[in-house]
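One chain of protein is taken out of this complex; the other chains stay put.
Read from first to last, the chains carry the letters A and B; within each, the first residue is number 1.
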Amino acid sequence: MGNNVLAYTARRLIAGIPVVFVVVFLTFALVYLTPGDAATVIAGEDATQEQIEAVRVSLGLDQPFLVQFAAWGGRLLSGDLGHSLVLPMSVGDALLARAEPTIMLALFAQFIAILIAIPLGVIAGRFSGRFFDRAVNMFAVAGIAVPTFVIGIGLIMLFSITLAIAPTGGYATLSEGLPATLGSLLLPAIALGVAQAAFMVRITRTSMHAVFRSDFVRAATMRGFSQQRLVFRHVIRPGLGPTISAIGISFATLISGSIVVEIVFNLPGLGRLLITAVQNRDIPVLQGLLLVITLCYVLINIITDVIQAIVNPRIAL
Amino acid sequence: MPTGIGFYIVVFWLVVAFLVPLVFPIDPLTTNPSRRLEPPSADYWLGTDNYGRGILDRIVGGAAISLSIGAVTTVVSAVIGVVIGLIGGYVKYLGSVLMRINDGIMAFPGALFAIVLVAVFGRTFIVMVFALAIVFIPIFARITFGEVVELRGASFVRNAVSVGASSTRIILRHITPNLVPLLIVQATFVCATAITIEASLGFIGAGIAPPAPSWGVMVSEGQPYIRTAWWTLVFPCLAIATLIFGMCMLGDRVSEKLNRPGGSDATAV
Partner (left out) sequence: MSSLLELQNLKVEYPIGVGSVQAVDGVDLRLEAGEICVVVGESGSGKSSLGLTVAGLIEDSNGRITDGSVRFGGVELVGLSPREMRNYRGQRIGMIFQNARASLNPVRTIGSQLAETLQSAGSRLTRAEVSQRAVELFELVGIPDPLARLDAYPHQLSGGMCQRIMIALAIAQEPRLLIADEPTSALDVTVKVQILQLLKKLNRDLGMAMLLITHDFGVARALADTIAVVYAGQIVERGPAAQVLESPQMPYTQALLASIPHLRGQATDRLPAIAGRPPSLVNPPHGCRFVARCAHVEDVCASPAELRLVSPQHAARCHFPHLPMFRPSQENGGQR
């Protein structure tokens, strides 16, 4: 079985290559199409026409599209994402400096989402059609529909202002200890996690509902197992497949959501970097963010596919 | 005609956005520094913001923005997406190439992509529609492509071809009955998502430029006053929440009635 999973991983990685290529190509094309002249911007306001042309040649901006693309792609492969137009550092460094809060937030939020969605989904699947199921469904629609920043603000109004039991923002870095970090991230992670959970719970519920009604659960019931054993040993694993896919698919929402959440809760992560870059029209940083986040997303999808194959061995065949 | 909570909520906002301004004087743009941050009163039912503008007026204005963005984006991306899907489905070799590109575009997290596009090309209504459309076109293209490919292989289509029916006739008669319900269900959720993204972008300052009364912008302008002037924050939040919730409920009901899967799970972009 181990061999099957390895082969499957390899196949998924190979299948990801064309997607990666398109992503890289489109990201570059976006920059190429940006209105405005980068050479003029870099050369400065007082530069003469000759100086601007010199800058243009030195940056290779006079070359045809494909040549520029190849050069850019080549720099990419060696890890060079370019230099920020505004900040005194390379794009790569800017990303690294701000990555920690975003990564911690995303992981924490995903963890909370799983903690909420799977039990709710299993119970709703078991008692489908009854009150609990309907209530969960309504919660799920609300969670999906209401934008994350609204949820975030709502949480602040409730917990920070009315009840005054949580800070309104700020981030404690890992150097201050994990509990401090998680504490500062609790409200933001809940805001983000609730939206994720809402999306996941419906998928989980449908899948679990089908498994509860399946032939093999019926046969297992006929062997006299308790509800507890049935749920944990016979329902969850076969039913978890779609949930795992859902995590991969919705990771994009998690990323987009974390940008917004970072603004609401004043966290110094990639989201803030994005906003600053937008305000300053710092194209290289935007490009770098887009590229890195999208490629992470593609990678996450491959990883969730592989996890699926491990949980459900039939997929790897 | 599907009714239910969702339907009524959406109708409510449509009326607010497009009919109310015809009857009442709504002024979301004029600033009034002498009346800043006033709580709800007889003059200003929902209070005023930090520029002295009436919250109620701006909410009405924002409704028009949200609904217009939603509708226009959906229609544009649906039309273009379906055409691409049809072409891809019919012209054999083009199909897989187009779908690969499709997958590539779909790999980008939607909101992030929209943010970057708006940042690059300008913070106007047109650019917003364009950016969102690019995010949503692949969804419609993939659905259409899938339907065409599936039906291309079906025997009754081959029979029709052998009897001499033209391709366009086949498309119209056989593919549309299956495709249209799927598209309608998808359209409601695309619309809801478009409105969500526009609001989120407005909130983070990457959306349509102020002083346009986008609800998202209103929330971000109101956030500093969270303790002192809650009405600048709460009302836009409620507006956003109710409209999108209503659209999702409507979409769920539509998909139930048409018996198609899709549901709110389709909103992850």
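Following the convention adopted for this analysis, a residue touches a chain if its C-beta (ideal position, glycine included) is under 8 Å from a C-beta of that chain, and two chains touch if they have at least 3 such contacts.
The model shown is predicted, which means the values in this text are computed figures rather than measured ones.
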Which displayed chains the hidden chain touches across the whole complex: A
Candidates A:Thr9, A:Thr34, A:Gln63 or A:Thr221 - the one touching the absent chain: A:Thr221
Contact residue for the chain not shown (choose from A:Leu76, A:Met89, A:Ala210 or A:Val311): A:Val311
Residues in subunit A touching the chain absent from view: 213-216, 218-227, 229, 233-234, 237-238, 311-314, 317
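Definition applied: only the chains that are shown with their structure count from here on.
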Parts of subunit B lying in touch with subunit A, wherever the complex brings them together: 100-101, 103-105, 107-113, 115-122, 192, 196, 199-200, 203-206, 216, 219-220, 223, 226-227, 230, 233-234, 237, 240-241, 244-245, 247-249, 252, 263-265, 267-269
List of subunit A residues in touch with subunit B within their complex: 18-19, 21-23, 25-26, 30-31, 33-35, 140-142, 144-150, 153-154, 156-157, 161, 168, 199, 202-203, 246, 249-250, 252-253, 255-256, 259-260, 263-264, 271, 274-275, 277-279, 281, 283, 286-287, 289-290, 293-294, 297-298
